[in-house]
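Just one protein chain is left out here, and the rest sit where they should.
As written, the chain order gives the labels A, B and C, with residue 1 at the start of each chain.
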């Protein structure tokens, strides 16, 4: 796992204001947010069309994810939940590879084992997530302890939602991080909902960042619709962690624009007004306006950027949908490094049965 | 479970200072602390002599436990960990019944099923504990939610140690209590050690009471060597809970004078000086001096009180040790209300086998 | 009688139990306004309010722990775990507490909680929305384990569970939540625990299954009938208590046994059934006992239809068992 790609191109520009996104990187960050927005919308549509089986959209959380990951080093390890498309795109994961995973075809490095959104790749320092919420939090802490022990100057970053602050691993992970001063940045995207449960009913603490007190670590609330604010908070937390000053819990306040997942209908529980109020602060639009005003973008270059993103997405879909399905017998691989005698026999028997060509459902 | 005993005799004295232990109750509270001290020492000795199999001493925590339980109503439900002898004595659990449990004889209402210290009795509103730490915390919250729903004006009180603040159920229980405003008093006896792990290595939070912030509930630190301070804190928390103002986390700062359990050797990890410093603040001695000074006790009445307690203990031991062992076939009872066919068959087969009179180990 | 699908039958059982007894309540994630992610609690929030249809924070530890506390205090909580795959944060509460309260207290503290969870594959759920972990619970002394295969049994077994005295793990085969409909008795319908349901009488082979697998089994055995193979199909309904008498009686008649479940084979509940036969019915067995099960792998996503026993794979297994001896 030594081949991290340089997903964030290093900038020639000297870091004058070390806690700000370098000006020349802003258009690329914006482009990543646009790509996330478009690709996310498209994937939900693919699910509606039955072309992928399930999807967890992230609309509304672009600035939080891109701002956070932009502030990190490519060598830092990410432990996503399932909604972190923005982080993956910053790291440079190809759209086709993501789609291969969503489809579960033979191009999927996960070999069709997981539901969509649960991808991860050593090359991009993104650890494959599971569905049970929160478990990645203590993994991130363990990895940070290991990195520290090995003398590697990296941080680990678990992503999770407001609901997940109630999980066992939130408690265990933050407590271990405090005790062992693990270089971990706990990045909580408070999108105000855990499926149908509003933030106010999840916990009575005033903010989620307040929970840091319980572990003697730093807690920070940040406007997650503002890519700059997020970048600054993460950058500062990273510096602090690497100075040996311990972990940070960052609460990025955002809003989930879409349903919890393709299986969810937010109309059953969510007031329309709330959504409208937050949509008025759409993070993609906000950065668009800023860049237009700052002259880093023109109406024309912006339109071209959106078109190019759309084209990139279309071609990735075409490619992924043309990729062969996964090999049936691959189902038996990777349980252990070598199969047990029992599994070996099951595989052999199944192979024979498949070979018999009987009707299969 | 409607037969709670009136373990704390109601006092004729009007409650002039509602948050103080009524003056006339103090000698009884002191007597309970003395009984706890003597009985606890004696039980550890019985373990050393092989007369009971295991023991968890509570020396040093008398004021915390007696002060807390004294401030409660007999109808309030206690959820002990395993070290709460003081609470049991306030509730009036007979020494013989406790010893029956420690021995696991036919007088044990738990039928010899549990290790010593894990007793509990509906009559005394003490719920049988288990060994895994922390699990009783969320039980207490659920019971409090139930009592509230039924309109009963009671509180529930889980007891637990400093180490147990790291458990899953601490997190879940306090969070639920905050969200549902359960009338629960979380009584944490911070005795500075979780077996060999000192409080400072358990968590980096400044105090354990600080952890209340994470759940939006009240957190209170109290000197657990001072029975008055503990009483006041618990009384205030109880009033608050019953007013509907929510749960409280109380951190009673105490010190474990003995080993963690009869299996533990604190010399391996504990600095002698710490112990000596805390022993100088022995809660039993402190209350003794106070009562002598206040004229509520004389040297003679005190000596008589200690002697009477010793005699009570001696006779209870004699009685419990004379009680018949538990019936072998009782092992098969109470798994479910009625045994499964499988267990029924196992029981029958075993009964036959026992009846054969073959040598048994 | 009303024609309902399985999840509607679950909903009916809950609603009727809550109407009958004010101590019955529901607690879980998204069970309130949202009516549960599978709509099992649809309408209950409106009818019974937030005090009896409790939307909990995201903690299975807390859900089961609090439910236990409620039960100790005399309520009859029905805890919903959103997917069985998410029950593990509550495993300590279930195994250490729920299963052992009655025993460890010498019968002083019975602890009656129903833990409901949708389970099993066939919904494109991958590793974490498909598991069948009934064996863990069946191996845990102090728990009952019930699994319906039809809407009528869903209502009848769940009603029995809610008014039982013991903790019950109630597993709902989500693959057939909507796919299977049937007539469901109105009113207080209870199906007793520990009584298997013989769905087909047969002479050549006994097929034991439960939950969603009943349906491919029936497809397979109906097909085989045309080939002249007569299968006895026994739906176990509850794994604990197990209707050992029915299992043995059937094999004593047919002399052959095939066991079908979705869970991985090794140490799955099928092993217990096969062991029972090897212990109690050995001399009746004319052919090796066959387990047709999920493979010894985590549950896969893209290939779930190959992982799950199909009517064809089941028919193949039954056929070879009948031919074997």
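By definition in this document, a contact is a pair of C-beta atoms (placed from the backbone, for glycine too) under 8 Å apart; a residue touches a chain by one contact, two chains touch by 3 or more.
Quantities reported herein were computed from a predicted structural model and do not represent experimental measurements.
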Contacts of the hidden chain among displayed chains: A, B, C
Hidden partner chain, touching residue among C:39, C:124, C:253 or C:280: C:280
From A:45, A:146 or A:314, residue that would touch the chain that is not displayed: A:146
Touching residue (missing chain; options B:44, B:72, B:95 or B:133): B:133
Touch with the omitted chain, as defined above, among A:26, A:66, A:110 or A:212: A:110
Identified contact with the non-displayed chain, of B:58, B:179 or B:194: B:194
Interface with the unshown chain - residue positions in chain B: 53-54, 103-105, 108, 112-115, 118, 130-133, 163-164, 166-168, 194-197, 201-203, 263-264, 268-269, 325-326, 328, 330-332, 335, 340, 342-343, 346-347, 350, 353-354, 358-361
Those residues of chain C which, in the complete complex, touch the missing chain: 85, 88-89, 91-92, 95-96, 99-100, 103-104, 127-128, 133, 135-136, 138-139, 141-142, 240, 242, 263-264, 266-275, 277-280, 282-283, 285, 287-291, 295-298, 325
For chain A, residues in touch with the removed chain: 1, 77, 108-111, 113-114, 118, 120-122, 127-128, 130, 132, 135, 137-147, 149-150, 156, 168-169, 171-173, 175-176, 179-180, 333-337, 340-343
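In this section, only the chains that are shown with their structure count from here on.
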Central chain (distance from its CA mean to the mean of all protein CA atoms): C
Distance-maximising chain from chain A - centres being C-alpha averages: B
Separation of chain A from chain C, taking each centre as the mean of its C-alpha atoms, in whole Å: 35
Whole-Å separation of chain centres (CA-atom averages), chain B against chain C: 39
Residue numbers of chain C (touch at least two other chains): 57, 59, 61-62, 89
Multi-partner residues of chain A (at least 2 other chains): 166, 168, 201-203
